[in-house]
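Following this message is one structure expressed as structure tokens.
For this depiction, one protein chain was excluded, whereas all remaining protein chains were kept in their positions.
What follows is chain A.
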Amino acid sequence: MEYDLNINGEQRRVDVDGDTPLLWVIRDVLGMYGTKYGCGIAQCGACTVHIDGEAARSCQTLVESVGSSAIMTIEAIHTTTNGRKIQKAWQDLDVVQCGYCQSGQIMSAAALLSETPIPTDADIDNAMSGNICRCGTYVRIREAIRHAATLDGNAKQGG
């Protein structure tokens, strides 16, 4: 079955079963590997993308359910002001360790800032508790989100 996806501002046609999780379409069919597999049951958040600006777990989003919604992945998050702020804050505080969960963390954090420009600790806990980090970078994630909220979104992000 063919589906036309609106992903990172581009139209992409894919030919897969309708019940294929969006995660595997993004990774294996479209060849964008920044979005990660962690659990397959929406428990860990490694696969987080934005669908119409909201954080969504792509491992539990069937491709047939997406329709014409705008999908954004880690590869394009720097095109948003909040994405740039979060990436810059992550780099400023050296949040990452193994880095595997961080695409998902950044997508969740960017969605949080869009909703709540100056989040409280409770807002952070709430928005980020669906994203597991086994390296235990939570202390820095918390700090980085608070830091990101203070940044100028037009600042150039490294890389």
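We adopt the following convention: a contact is a pair of C-beta atoms (placed from the backbone, for glycine too) under 8 Å apart; a residue touches a chain by one contact, two chains touch by 3 or more; residues count from 1.
Assume contacts and distances are computed from a predicted model.
Student: Using the UniProt record as the reference, specify the protein name of the hidden chain from among "Aldehyde dehydrogenase", "Cytochrome c oxidase cbb3-type subunit 3", "Short-chain fatty acyl-CoA regulator family protein" or "Branched-chain amino acid ABC transporter permease".
Tutor: So, among "Aldehyde dehydrogenase", "Cytochrome c oxidase cbb3-type subunit 3", "Short-chain fatty acyl-CoA regulator family protein" or "Branched-chain amino acid ABC transporter permease", the name matching the hidden chain's UniProt entry is "Aldehyde dehydrogenase".
Student: Identify the residues of chain A touching the omitted chain, counting contacts across the whole complex.
Tutor: For chain A, the residues touching the absent chain are 16-17, 19-21, 23-25, 27-29, 31-41, 43-44, 46, 73-75, 78, 87, 90-91, 94-103, 106, 124-126, 128-142, 158-159.
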